[in-house]
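Yeah, one chain of the complex is gone here, protein chain that is, but the others are all in their spots.
Take a look at chain A:
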Amino acid sequence: MIGLLLCLPAALILGVGFVWPVVLLARISFNRTTDMGAMEEAWTLDTYARIVTDDFTWDLAWNTITLSAGCAAAAVALALPVTLLIRNAPPRWRGLMALMAVAPLLVSGTARIVGWMAILGDQGMVNALLTGLGITSDPLRLINNLTGVRIGLTESLMPYCCLVLIAGLGRLDSRLEEAAATLGATRSRTFLRVTLPLAFPALLAAFLLAFVLGVSAFITPRLMGGGRVFVVATEIFDLALETVDWPAAAAMAMLLLGTLIAAMVLRGVLTARKVAG
């Protein structure tokens, strides 16, 4: 009973701040938009039908999934060595190293993107270095395209992956690795046959968290894509704030939410199977 009471404030905040807006959004998604953009109260699935039958929606979905999955995988791959280093560091350094790994989260996402724009721009640090060293004659296009979005998104997802992996790898029993070494396994073999399989649930959790965050990412594709990268989140923004088609924006947001919930459920199923196996 006390536990339930203690959960009440969080439940209230969640209800008011998330569930109620989602219900309102769902309601708007059943409204109708006239050809001049006005929203009419209705209970219709026309907007969903329009979205689902539009080829561009499927392009958007494919772009969003491939971009998020690729960046999530890259973020996990980059975060893994960092977290292994933290795990194997002397205990007195671990806290500081963990803090450094997640330090980017202390800076606003927009500020980080602006930083990337300065680094990757045509007159940015990277291009100045490359042209200065004579490696390239013309600046490389590292921003305002998919490359820029991939770099920015991977960087922004990495700290989250580090957080999950630090927690996950911290629970691994290092005696198993010691046992493998005692039995003659090389370090790489120990890593591949012992550490990695044991870390799989943490890696999966990190990937799925990064994927979910990547699917709903808006700032990075918007600011670093130069209008060339179309994902679901940027489309929702355009529908809501450029064409003012709220029912379509709401319907697309509901479809995105449904996809994310499905991904989380899938993660639960996969993890449960792994544990059972």
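In the analysis below, contacts are C-beta pairs under 8 Å (C-beta built on N, C-alpha and C of every residue); 3 or more make two chains touch, one makes a residue touch a chain; residues count from 1.
The criterion applied here is as follows: contacts and distances are computed from a predicted model.
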{"item": "Hidden subunit of the complex - UniProt protein name among \"Polyamine ABC transporter substrate-binding protein\", \"Sarcosine oxidase, alpha subunit family\", \"tRNA 2-thiouridine synthesizing protein A\" or \"Fatty acid desaturase\"", "value": "\"Polyamine ABC transporter substrate-binding protein\""}
{"item": "Of A:15, A:37, A:95 or A:115, the residue in touch with the unshown chain", "value": "A:37"}
{"item": "Absent chain, residues of chain A that touch it", "value": "34-39, 56, 121-123, 141, 144-145, 222-223, 225-228, 230, 238, 240-244, 246"}
